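Every protein chain but one is kept in place in this view of the complex.
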Amino acid sequence: MFLKLKPSFYLLFLPLALWMLLFLVLPYTRVFIQSFYTIDDFGVLQPALSFDSYKRFFTKELYYFTLFKTFGLSAVVTAIALIVSIPLAYYIAFKATKNKTLLYTLIILPLWVSYIVRAYAWKIILGEEGILNSFLQFIGFIDSPISALLYSDLAVVIGMVHIYTPFVLMPIYTSFEQIPTSLVEASKDLGANRFITFFKVVLPLSLPGIITGGTFAFVLSLGDFLAPNLLGGSNTLFISNIFQNMFGTSNDKPLGSAIGIVLLVVVLFVLDMSSRAEKRYSSLNSDRT
Amino acid sequence: MKKFDALNFMTGFLAFAVMFFIYFPMLIVVIYSFNADTVNSFPIKHFSLKWYGVLIQNKTLLTSLKISALIGIFGTAVALVIGTMGALAMHKHNFKLKRFFERIVLLPITLPGILTGIAMLSFFPLLGISISLTAVVIGHTTFLICLVLTQVYARFKRLDPYLEEAAADLGSTPWQTFWKVTLPNIKTAIIGASLLSFTLSLDEIPVTFFLIARDNTLPIEIYTMLRRGITPEVNAISTIIFIISLIALILSVKFGERETKII
Partner (left out) sequence: MTNSIELKDIEKYFGTNRVIPKLNLTIHQGEFITLLGPSGCGKTTLLRMIAGFETPTSGRVLLENEDITSLPPYKRNVNTVFQNYALFPHLNVSENIAFGLKQKGITGEKLTNAVKDVLETVQMGSFINRKPKELSGGQQQRIALARAIVNQPKVLLLDEPLAALDLKLRKQMQFELKQLHQQLGITFVFVTHDQEEALTMSDRIAVMNKGVIEQLDAPQELYGHPKSRFVADFIGENNTLSGTYNGTHFVSEGFSIPISSTVPKGKSLLFIRPEHIYIHREHPENKHKIEAKVIGKTFLGNLWRVRCKISNGEMVDVSVKPDEIAKINDTDTVFLSWNDQKSNLIHNQ
């Protein structure tokens, strides 16, 4: 396939291709192969072509139930992140005039701030002896601390929404920015009020950005195992936590690999659907990368 | 005087509320880093720099910071070379699998880190790379290469193709053209990509988590501390990380133009 290309091409491209092959493609291939292996009584891998791991995954309730729960919670996170992002992006894109650059910088700043710091912040806010509880006690709203705040589904959802909202904000803001003002003016000129203009012109035109943002939030939540670890209780398991466990304490690499492949397929499917949807709904000729 | 506009007010209020939601937790961490008490509760009784002092004494934490910085610098340097070379190859030449390859290099950025981490954990030992800092460096470099490649390649796509032809027309060999014309025009993208790479490497957990042996990186060290129970010095180190991120961002906004956005 590369036959006709000049030697300079190989020189430039070879390190990249080799690196990606060795450290990315082959590792993923290994997981795929490993998912068909079996283990003996001592947890040692035995090469085989067995569908046992997949069978176990889809028959044991804990596993497939967790997968569904992960879907559900990720969808909730995505929905909230979208609802929260749209007004802010709209405000910065269309309403803010003076401090636009500052506001823009402010919404991308969290992307640069450590994940662990943001997750940690919720831990000290929501903890049993945490800031929220002591604040509520201080103002006399409650007598004894609410223990159910941290280590719950709610805490995980709040944390994830907080962590992933900037990822949603960015593309939505960008797509708002790309809408030519003349289109908004045309809509008003044709008699549409601001509500109708927003729902019939602005929102449809920014759909690609909304889809990108939503996909980010959904895929990132699907694969997150740290927020559930730090903020979730023992019963807030995400599929990634089970996945991680199989390579740790449970030591069942074939099952772990099978879960990994299922997760991979799901994520790739979501990404593919989203890029199709994005193409379908993009009506502005933009060179978004 | 402008007439009060309920709709505008609502949008403004919502926007402000969301901003507050995003920044409130981080502000809390910064404020409580000056809390003299061991418990993070409201109200703060005494302010002090005590925890910053404890931080400086914490050898493990400082070592982990050093390890993180080294991984970040090394990973970014290698990624810059390989990624820029790759971007140049893709920019200069057309080959059949180009579109496919453009998608492949996006995967390490878009796929959940845990998948990449476990894939590497499963395969690296077969290459003779034991679970160690070496493995972590390779892991980081892999997604940093993809990051640099995507960002620099995006700039190449916007680069006026006639500039390089003009240089050749005026007597520059391809090598001279690269140094005198191409590089100066993608410089900002490279600076932006390096800053972003370094910051991401510094923050990375999922891949590192599976490849690390004894010596922890900074975020893993913090994670371990959190698992053990909250120690107030985490507030202090978080504040420092927050400030470093802020500086990196300001620099990148200054240099990197729009490529620095992570998308």
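Here the chain labels run A and B in written order, and each chain numbers its own residues starting at 1.
Rule of thumb we're sticking to: contacts are C-beta pairs under 8 Å (C-beta built on N, C-alpha and C of every residue); 3 or more make two chains touch, one makes a residue touch a chain.
None of the values given here were measured: they were computed from a predicted structure.
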Visible chains in contact with the missing one: B
Residue of B:7, B:70, B:126 or B:170 in touch with the missing chain, whole complex considered: B:170
Touch residues of chain B, complete complex, unshown partner: 160, 162-163, 165-173, 176, 180-181, 184-185, 187
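Note that only the chains that are shown with their structure count from here on.
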Euclidean distance of C-alpha centroids - chain A vs chain B, Å: 16
Contact footprint of chain B on chain A as seen in their complex: 1-2, 5-6, 8-9, 12-13, 15-16, 19-20, 22-31, 34, 84-85, 87-88, 90-92, 95, 105-118, 120-125, 127, 129-131, 133-135, 138, 162, 165-167, 170-171, 174, 194-195, 212, 216, 219-220, 222-226, 230, 240, 243-244, 247, 253, 256-257, 260, 263-264, 267, 271, 287, 289
In the complex with chain A, residue positions of chain B that touch it: 7-8, 11-12, 14-15, 18-19, 21-23, 25-26, 28-29, 32, 39-43, 81-83, 85-86, 88-90, 92-93, 95-97, 104-105, 107-108, 110-116, 118-124, 126-127, 138-139, 141-142, 145, 149-150, 154, 157-158, 174, 199, 202-203, 205-206, 210, 219, 222-223, 226, 230, 234-235, 238, 241-242, 245-246, 248-250, 253, 261-263
